[in-house]
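So the structure is just underneath, and the comments pick up after that.
Removed from the display is one protein chain of the complex; every other protein chain stays in position.
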Amino acid sequence: MYKTLIRLTTVLALATASAAPVFSQEPVRIGLITTLSGPPGYLGEDMRDGFNLAIDSGDGKLGGIPVELLVEDDGLNPGNAKQIAERMVRRDNAEILTGIIFSNVQMVVAPVALMNDRFYVSSNAGPSPMAGARCHENYFVSSWQNDAMHETAGIAANDAGYGKAVIMVPNYRAGKDAVAGFKRYFEGEIVDEIYTKLGQSDYAAEIARIRSVEPDMVFYFLPGGMSINFLKQYDQAGLIDEIPIIAPMVSMEARILSGVGEAALDMRATSFWNADLDNDANREFVDEYRAAYDREPTPWAAQGYDAARLIASALQTSGGKVTEDPEAFRAALREADFEAVRGSFEFQSNQHPVQSWYLLEVQKNDDGELHLATIDTIVSEHGDPYVDDCNLSR
Amino acid sequence: MLLLVEQLLNGLQLGVFLFLVSAGLTLIFGIMGVINLAHGSLYMIGAYTGATVTQASGSYLLGFLAAACAAGLSGVVMELLLMRRLYARDHLDQVLVTFGLIVFVNEAVTMIWGRTPLFMDIPQALSGSVEILPGVPYPVYRLAIILAGIVAAVGLWLLIARTRIGMLIRAGSTNREMVSGLGVNISRLYTLLFAAGAVLAGVAGAFAGPQVSVQVGMGESILILAFVVVVIGGIGSVRGAFVGALLVGLVDTLGRAFLHDLLGLFLPPAEAAGMGAALSSMGIYVVMALVLIVRPRGLFSVRPAS
Partner (left out) sequence: MRQHSLRILAYGLVLVSVLFPFIADAAESGYLVPTASRILIYALAAVSLNLLVGYVGLVSLGHAAYLGVGAYVVGILAFHADAGSTVLGIPGTVQGLLSIPAAVLLSALVALVIGALCLRTSGIFFIMITLAFGQMIFFMMVSLERYGGDDGLFMYAGPNRLGALDLSNEWTFFYVCLTLLAAFLLLCRWLIRSRFGRALGAIRQNEARMTTLGANVYRYKLAIFVIAGAGAGLAGALLANQASYVSPDMLHWTRSGELLFMVILGGSGTLVGPVLGGASFLLLEEYLPVGFGAAGLETLKEHWRIVFGPILILVMLFFRRGIYGLLTGEDRS
């Protein structure tokens, strides 16, 4: 499939032949390209800080190997991101790229790493083409495949016994994927599908539509600020107590919760991780994160941290050799021999994770503070439906 | 039928809110002849200040005043440092300087407040909903916004049509030299006027705070809408901005509410939903283009085009 990419690689390899090889005493360079500006800037901030936390707690080392983290802001501009990636790979000799938040940026950056025989470890986006027919031996997703958070919302809705659902998503690719993912598992009836605008701030018309069809529940996928807009207005319309919500974690995490406040009470969300998950690695992560950055960790921070720890485990096994001995490093990554803060973690043959998904609920503790509580395990060992289209064998 | 009435009301409410945002813009636009892309930044400053002060003091009123002051002050600074150099320049310069200003303010806000969206609650007195029609509860806060918008519209109209300041403003927009010849300090008048426009934007931001996410970039999403409103209405016309705002609010809301049903009459449901969403997101721009094609200076133009 990457025939042309391989051809290109040859050209690029010639062009970079003059670049010096990495010596073992030099730190392994990791390029973290993420979104630090604009409305979604907080996602990138958490991603970076989570990743850095893992490096800091190893005193500048991952898996005992010194690393240097190069951080750049992609500004949500694929063209710029490509240039940054070229610079990181070909000038700075970054051997691993990671950190990208958005699928559209990743679709441009990942090929830069792959064509130059570097590794790409996705700590957030997991677009479906790259999980199926376009999978690649040097491309790993340590977060989740995009569909999983929506599929598990469908399962959670079945578990709760909801018969009639309204789906609301933005009218773009990720939104359509969300609809497909939810429908793949939901057994009830979809009474209305509502498509909203990119960056919409007023949801009165949609809320009226929801009320008029009297569903048992609403499944919506609106990232970040759009979710805050919707939830505030949904609450003001008095619907939050009448028609319950299940949403994926991109629509409800610690930062969004602090923006919405009590309006989000009792709302449920699906996630692969939560701050209250009961395992040693997670307790350590949450404590250290709070101490270091003075804010609540989000899934993005956990993803950055886990990506770093995954890379650490592979660096340790391979003795810090990445592009020098790609087979060994690749094999070590596939093993995924690390304590993930999310608990269990394993790769499928397409190098996307199999993991548990949890149902979270916004609750108020005794001090009156709002927080997300894990109330159920929706499914364990959940993978993705694209794995069979990928021809990587283990 | 009830749904239609409710959606009409939603459209009206969005329109009135858009009027609040664009009233300041059209004033500055029409009277001083300046395009201010950073109007959205003033709106954002209002929302951030409003949210911060409200949360710290627990008083919505204080938050509101602080929002007005912060936006007004920012407006004064902007006018003194930048805008007054732009009155004589062409629109291109104004567009680009204020574009640079957006970049700056967004980053400054990120540095001051961080990246987490701020929380702003609804005032207790305005929470909850009332049943305006049988079976149709309507949020009190949205009704309050409608009221505020109407108060602002009437206030502005009175100010411009009935007061001495309004007379000076009207005179100044047509003949700067003559007004300054009358011994009026026109540059101070302009500074004040710009500050007034900024205060309107800031107040709109504070109003929006409990309803939308208070975050960086919130200004740009509303800015383009505000420009559409001002241009449809005819630059500088408060009446035009009001009509334009209602038109945009109604077209946008009704498009989102009913277009898919309409298309569903001749398309399969999935396609109708997608197409409906695509068309409704383009709707207001189509309306604006149509208005300009038929009336190249907007509905109620009070000022020549350039």
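Read from first to last, the chains carry the letters A and B; within each, the first residue is number 1.
Going forward, a residue touches a chain if its C-beta (ideal position, glycine included) is under 8 Å from a C-beta of that chain, and two chains touch if they have at least 3 such contacts.
Because the structure is a prediction, the values reported are computed rather than measured.
Checked against the hidden chain, the listed residues B:227, B:242 or B:258 yield one contact partner: B:227. For the chain missing from the display, the contacting residue among A:30, A:67 or A:108 is A:108, taking the whole complex into account. Seen across the whole complex, the unshown chain contacts chain A at 1, 4-5, 7-8, 11-12, 15-16, 18-19, 36-37, 72-73, 76-80, 82-84, 86-87, 89-91, 103-104, 107-108, 111, 127, 129, 134, 171-174, 176, 197-198. Residues of chain B that touch the chain left out of the display are 29, 35, 82, 85, 90-93, 95-97, 99-108, 110-111, 224, 227-228, 231, 235, 274-275, 277-278, 281-282, 285-286, 288-289, 292-293, 296-298, 304-306.
We adopt the following convention: only the chains that are shown with their structure count from here on.
On chain A, the positions that touch chain B within their shared complex are 37-39, 41-42, 45, 171, 176, 193-199, 201-202, 204-206, 208-209, 212, 224-229, 232-233, 236-238, 255-256, 258-262, 295. If you check the complex, the residues on chain B that touch chain A are 3, 6-7, 10-11, 13-14, 17, 106-107, 110, 114-119, 121-122, 127-129, 137, 139, 141-142, 208, 210-218, 221-222, 252-254, 256-257, 260, 269-270, 273-274, 276-278, 280-281.
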